[in-house]
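These notes concern the structure reproduced below.
One chain of protein is taken out of this complex; the other chains stay put.
Now for chain A:
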Amino acid sequence: MSGNHTTSHEGENHGSYVSYIVGFVLAVVLTVASFAAVLSKAFSFWQTIAVLGVLAAVQMVVHLVFFLHMGVKSDSQRQNLAAFLVTALMVLIVIAGYLFVLWDAQANMMPG
């Protein structure tokens, strides 16, 4: 653990103007692509859902790499892994939980 409190974080990737601009352009392109996928009506319903899911996942990776500097050089792989596992667990609990609860309510309260 680093005990020194300084604003210079040696060994950590802090990004450059170029990397920020690349990340920004990628984020914009992916966002526009998501809207286009829905508005153009080029895909069927389930295809649209799938396309949006893929674009969202890529968008997350772009943010993590270009804005949060989660590069391969980072020396805190274990912490990254722990953070991802906790996040994944929480998302799983929330989404699975909502489906469980709302499905059950639907089955009980909406006859026919």
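Methods note: a contact is a pair of C-beta atoms (placed from the backbone, for glycine too) under 8 Å apart; a residue touches a chain by one contact, two chains touch by 3 or more; residues count from 1.
Simple rule for what comes next: contacts and distances are computed from a predicted model.
**Student:** Out of "N-methylglutamate synthase subunit C", "Cytochrome o ubiquinol oxidase subunit I", "ABC transporter" or "Tat (Twin-arginine translocation) pathway signal sequence", flag the one the UniProt entry gives for the chain missing from this complex.
**Tutor:** "Cytochrome o ubiquinol oxidase subunit I"
**Student:** For the chain that's not shown, point to the residue among A:V38, A:L81 or A:V101 touching it.
**Tutor:** Checking each option in A:V38, A:L81 or A:V101, the one touching the absent chain turns out to be A:V101.
**Student:** Out of A:I21, A:V38 or A:I93, point to the residue that touches the absent chain in the complete complex.
**Tutor:** Spelled out, the listed residue whose C-beta touches the missing chain is A:I93.
**Student:** Across the whole complex, list the residues on chain A that are touched by the chain not included here.
**Tutor:** Given the touch definition above, chain A has residues 1-7, 79, 86-87, 90, 93-94, 97-98, 100-102, 104-105, 107-109 touching the missing chain.
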